[in-house]
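The complex appears here without one of its protein chains, the remainder shown in place.
Right after this comes chain A.
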Amino acid sequence: MTDIAPTLTISRPPAGERAKREKAAERRSTMILLAPALVFLTLMSIWPFAYLLYASFTSYQLAIPIPIEWVGLDNFTKLMGGARFWSSLGITAIFALVAVPLQILAGLGLAMLINSISRGREIYASLFLIPMMLAPIIVGFSWNLFLNPIYGPLNALLRSLGFQPPAWAQSPEWALPTLVAVDVWQWTPLVMIILLAGLRSIPPRVFEAAKVDGSNRVQTFFNIILPMLAPYMVVAFVLRFIDSFKVFDIIYILTRGGPGTSTQNLAYYTYDVGFSRFQFGSAGALSIIQLVLLVVGTTVILSAVRRRSAAGEGGSR
């Protein structure tokens, strides 16, 4: 808006009145263009959210025909008093704070390796992208079959080598590490591609200058590559952190939250409470807790990043 208005007034000096009218017309057309999408998005955010909010403060249970009562914060306090809430919170945290850093490490290694070859980079990048392009449901059942303790190929191979492999997704100790590994498998490609974009942004003369200065490989990595990739790694981390709250499909297919409740993250716990037990009051409260956690977590990370990058820029100048 601001960049059009001055040219109008300058090119037609006497027409202050007309410029004003044109500006009003432009504002109107902007509204007309935006309205359909914004009305749809607003309606579809607020309307279901109103139901969610209402449910979370009542004793809403679909299967049981009891009158719905206003229970205030009961759903929230009951949840927070239960062990299952805290264990599912812990599992969500493991996906966010263990799986995501592993993805960054693996993605960095892969991106460096692909960037170091001179031919066929794009072909490797395309092939390594495959796990991320697939539906999570396919990822889930490929791994379910691959890791099957009886007729799966991985355990057959390990047994033939003389190991005694665990039952992976079905074993109490290995179920969670298995899910984390599958999540890392699926999302390392995204980190890889972001860091490849980062590596491509480093001009070759930077490396030449480093070589002239007698910097060895390790020094070049820590003093040049890593700092220049830092903004890309931050973006990868934030994107993956936000998405780590969404992990659901692979849990549903590989473990159903089990054995017991050992692999239920907040998303799966919410689904279980809402759609196996039809306790929409508690499920609604759980949803709202997740929303708050995600907003707070993202804000904290983003503000930390902004502060650090501001400090970094101040220091280098």
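Here is the rule we use: a contact is a pair of C-beta atoms (placed from the backbone, for glycine too) under 8 Å apart; a residue touches a chain by one contact, two chains touch by 3 or more; residues count from 1.
Convention: contacts and distances are computed from a predicted model.
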| item | value |
| --- | --- |
| Among "Phosphotransferase family protein", "Cytochrome-c oxidase", "Carbohydrate ABC transporter permease" or "4Fe-4S ferredoxin-type domain-containing protein", the UniProt name of the subunit that does not appear here | "Carbohydrate ABC transporter permease" |
| Which of A:80, A:133, A:209 or A:300 contacts the chain that the document leaves out | A:133 |
| Touch with the omitted chain, as defined above, among A:79, A:179, A:194 or A:225 | A:194 |
| Full-complex contact with the absent chain, from A:72, A:153, A:172 or A:227 | A:153 |
| Contact residue for the chain not shown (choose from A:37, A:161 or A:218) | A:37 |
| Which residue of A:59, A:103, A:178 or A:290 touches the chain not shown here | A:290 |
| Chain A residues touching the omitted chain (full complex) | 1, 26, 29-30, 32-34, 36-38, 40-41, 44-45, 47-52, 55, 60, 62, 110, 113-114, 116-120, 122-131, 133-138, 141-143, 145-146, 150-153, 156, 159-160, 185, 190, 193-194, 196-198, 200-201, 231-232, 235, 242, 245-246, 248-249, 252-253, 266-267, 270-271, 274-275, 280, 283-284, 287-288, 290-291, 294, 298 |
